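Apart from one protein chain that is not included, each protein chain of the complex appears where it belongs.
Showing subunit A:
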Amino acid sequence: MEGAGPGDTGNGDGEPVVVCTMENKPIVTWAGDQNVFYAVFPILTQQLPREPMEWRRAYGRAPKMIHLESHFVQFKEELLPKEGNKALLTFPFLHIYWTDCCDTEVYKAATKDDITKWQNALRAHSTTDWLIVVVESEAKKKNKTNILPRTSIADKIRSDFCNKQSDRCMVLVDPLKDTSRSQESWSLFLAKLRTLLLTSFTRNLGHFEDEMRTLREKRTEPGWSFCDYFMVQEELAFVFEMLQQFEDALVQYDELDALFSQYVLNFGAGDGANWLSSFCQPVRSWDGLALRKPIDMEKRDLIQRRQANLLELRSYLFSRQCTLLLFLQRPWEVANRALELLHNCVQELKLLEVSVPPGALDCWVFLSCLEVLQRIEGCCERAQIEANVCHTVGLWSYATEKLQSLGSLCGLVCEKGPCSEDLQRTVDLLAGLGAERAETANTAHSPYKKLQEALSSEEAFEKHYLELCHATIEMYNSIGRSRSAKLVGKDLADFYMKKSCPQKAEPFLQSALSMYQSEGWELPLTHTRKQLAECQRQLGQTEPYLRTCSLLAADVNLSQEERQLFCQEILKFAAKNSGSTESLVCLPLGSFAQLTSLSFEPPNAVVHVGGSLTMELTLLSLMPEPLQLDHISGHFHYNLDRNSYRKTAEWLTRHKPASGTIFFQAEGPLGARGTSPTPELSEMHEKSPSEGGLVSAGVICRNVHVLLRPPDSQSSSSLDRQTSVTVKEGANTLKCHNVTLQPGLNHLTFHTQAQESGTYTLRQLVASIGEVQLKLPHIYPIVQYDVYTQDPQLKVEPQSECLLAGIPQSVKFTVTTGHYTIKTGDTLQLSNTESMPILLGAGTTAAIYRNSQGEASERSLSIQRSEKVTSICLPPTPPYHILEFELDVVCLLPEAGHLLNGELPRRGRDQPDALSSNTTEQRVTVDCPWSIYSTIISLSFQLPLRAQHTLLSSGTRKYIQVCVENTCEFQFQLSESSLSSTRDLKFRPLHRAGSQDLQSQQCLFFIWEVTWCPDLPPSLPCHFSVSFYPVPSPNPCGHLQPFTYLFHLEHFYTLYTVRAEISPPPDAQFCKTGALCSLEVCITRLCDSLENDKEETLTDCNGYSSAQLFYQVADGGSNWAVCGRSSGVVMMPVKEGACHTLHMEVMPLFAGFLPYPDVRLFRYLPHHSHSQQLDADSWIENDSVSVEDPCELGSGRAQSRGLISPGATGASVEHKGLPMPRLQPFHPGQISNGSLGRQILVVPSTDDHVLEVNVT
């Protein structure tokens, strides 16, 4: 560029124009004074491109900043374009006339004429883009004095030539000097120059484009030629390129490309243009793309001469696009477009039905791919290329593919080597390449050389092919396109197989296979596996080969014949009888047959020692034909877990699910493996063996190990997992001999006899066919059966919810025989308890079950009873059976028992709990035949009834009331109640005779009037008895014992009567609230001193022996206010009829019928009767504290039993150091209160408006 001097005008011929656009610049001519121009020229070329100019363009195209450069040539008239010449590259865009004339005379004499001539020449070609530059210099001006400053030469020129465009004349002042004036004029000049240049571009290009468009619109006309149009539009592209507007240039080529493609498509659709026929010539040369020259003039000429064929046009077009894209720094687009182009060309040739010799296209594509790749490599850095492999790898792969097809076409791949026909073909192909292009002749690895070398010999081909393949695979892997890499690898494996190098092919096939398997692509998987089988066969890898065969034989994607073929391969091997165990081949059973289900008999898979067990397998054979197995065996792992509670017989029989059949998930369709398995959840309930221990419940996920397996390991299917667990040949093996597996479902049954107790887990399934062993190394879900031993056991439990005493009820005896065999004559010896006799029913039978709830059988049972023991003769029972029978027992009511013993009833006062819980416990000792130890069985009975008695008095008459309470859930009928005593007491029943019903939780009362003889002992035992039986089912009534109740009567005579009388005030008729009334209490002794009343403390008083009585008036209901003293001590003579009257004042507090206040009597025991002396009065005054206590004592416990010591009170008082007299309550019945229950009417006081109603 720098070398382009101003004198460089030697292209006057114009033909041919060297189109080398990068070196081209828009042409600007100069005319006028050569010296002036040469002086300015260096600065001009340097300054012009310095500042960018905005180029505004027509048709809405975006404005661009453009740096302008120019190629200055001397003006010649030939340069001006002739009419119709459309060449743009040689078009002068601007014409400049230079002059430094400063003398008017000189101007008029020479310069003006010269300019006029120049102008005329321009005008003749209707060129309007011109400029006149006047260079002024101070030096020149000084020499000339006759210069008129007002009318300079520039003004003259303006007036002479630029009649309306005064700006077409510029003045450049002192261009070579560095003054501010000079600089100013330079910048003005440059700006003008740029503007004019751009204006010229815009106008001329616009004009050109218009013409071009017009030409394009004519494309439907018959004579239109694409090639001509191509040249025109390319001219435009050249100009844009010249202006460094590569984007615009590329657009021109893209438009041409699209136009051509459209024509080809239209041709395919039957709309052929005439000019296309030239592109349909047969392809004779296939030398590939040439991208190293910016412009391939040879091809361009062919196009211009309308002689190019399709490949040539495409090649040229792409080379131009490539050049521009590389200028635009878009090498990756080149790669992408190249691939598209190559595919497209192949299609277009097909579409246009261009005849192409076989392999020629492959050559072309191969060369083109490499050319593009090398071109890109040539302009990019290594790191950049590596980062953009994704764009180029397609070309690599395409080249590999093409080379491969060329190889097989030319017989370079097959084992035998090329035949003569192949060689002829190779020669033809190489001929089509022509001679190598000059620009690559010196390059060592040009595509041309590569192809030529590759086709020259098998070795060279292999070298080049492998190189390409490995490069492609590596690139694919580096960008993570592993699938594509594997596919190329498979092609490579194919190649190796054809070259008889199976050992090299195998790893490629294996890796491809594992990928198709993990991603679940069946057809590719089958296909690859078939290839692998062939490879392994050639390699002689017996075991892998057979394994692959087995998978292929089971492959439904293959035809039946093919499957049988592979199956036969295995059988052939199996039939080979070498006899040594080393040649045994172990294959996964899973590829031959699938385990679908497994079931045990008994269904819960629990057997006792010695029991028989059956296991049924269902195998789905995948083979196309029946398979004769020598044997098939299941290997069990034995585990003894004695300590675990789970392994006890009860737990096993109870908790193991009885469904029995275990279903195995099929390995399933390949695809389904990608989905994660569903969690298998199940409930868990567990109870620790000790009663009342911990109970836990929860949810267990049974296949956690499957769910939590890391995802990558999941892809390796269990089929191919090569775990070599050695088969443990041992006792725990179930075997089946001579089994034929038919295609489809097969049922196999295994029998065994359980031996040792423990858990047996099925670990492996092994089948053998001659030399081949088929193994299923893992079985999931876990299959196991349990064998248990059990100690004999006796269990006794009531039939009903609870046992009631006094009623015969049946009790169930359960004998779990366990390992013990009950022989004839084995007996259960039950020790007899007196309180719980065993009732001997007639013909008791026992039921015998098998442990696992089999059907029962009935056997009779004989029971013998001696004085001490009841022996039950058990029927002979085999081990692990359950013997069940029932016995009726009755627990005698405890009262009856006590009575028989003559003991005091309620001895259990010290066992109040037993009373309150109302149960009685019976223990029976049983001697079992299997044990030297006795078993103690405890049964608890509930007492059904409870009784209480009450002594009631009326004056001297006495009554006894017995209350019977039903405490259990049953309903009873009571009858034959009776009360009897030992001696002279007579009872007259006042209640209804006959039977009565007693509901649950209810009471029934019986009452008797007592009459007696004198001189009774102090304590009289009484015996109450009543018959009862449960009402809904009174079946074994005969055995029922009456319910009895024993109590004692003591001190029941009446000693005193107390009568109280309240009388209203004398002036009133009724008592009134708030008014004092008098209370008169009369205490009368009814009998003389009694013999048996020795404990009564008597004092001598007035000649009579007297008893001291303590009285107290207390009103429990707060109805009365006692005024004055409410208690005191009176002396009562111990004499019949003795009477003592007390007067007190009471005040009613309420109106209505008020019950009388209570009058209570106690025996008063003065303190001197003890060791201490104390003043009686001081104690009496202290009544507020002391009186209450005896009252409480009396009321609380008087009726229960005889003498009451003041107990706690006395003790506490004595503790304080105050010795006190004691109060002793009377026995119930000794006092008869005549006014008990009496009421008196109290009227409200008169001025009381409120009526109070008090209901007590």
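Here is the rule we use: contacts are C-beta pairs under 8 Å (C-beta built on N, C-alpha and C of every residue); 3 or more make two chains touch, one makes a residue touch a chain; residues count from 1.
Operating definition for what follows: contacts and distances are computed from a predicted model.
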| item | value |
| --- | --- |
| Options "Exosomal core protein csl4", "tRNA (guanine-N(7)-)-methyltransferase non-catalytic subunit", "ER membrane protein complex subunit 6" or "Trafficking protein particle complex subunit 2-like protein": UniProt name of the undisplayed chain | "Trafficking protein particle complex subunit 2-like protein" |
| Options A:346, A:839 or A:952, residue touching the unrepresented chain | A:346 |
| Options A:265, A:431 or A:684, residue touching the unrepresented chain | A:265 |
| Candidate in contact with the missing chain, chosen from A:519, A:888 or A:1009 | A:519 |
| Contact footprint on subunit A, counting only the chain that is left out | 265, 268, 339-340, 342-343, 346-347, 350-351, 390, 394, 398, 476, 479-484, 487, 516, 519-524, 527, 669-675 |
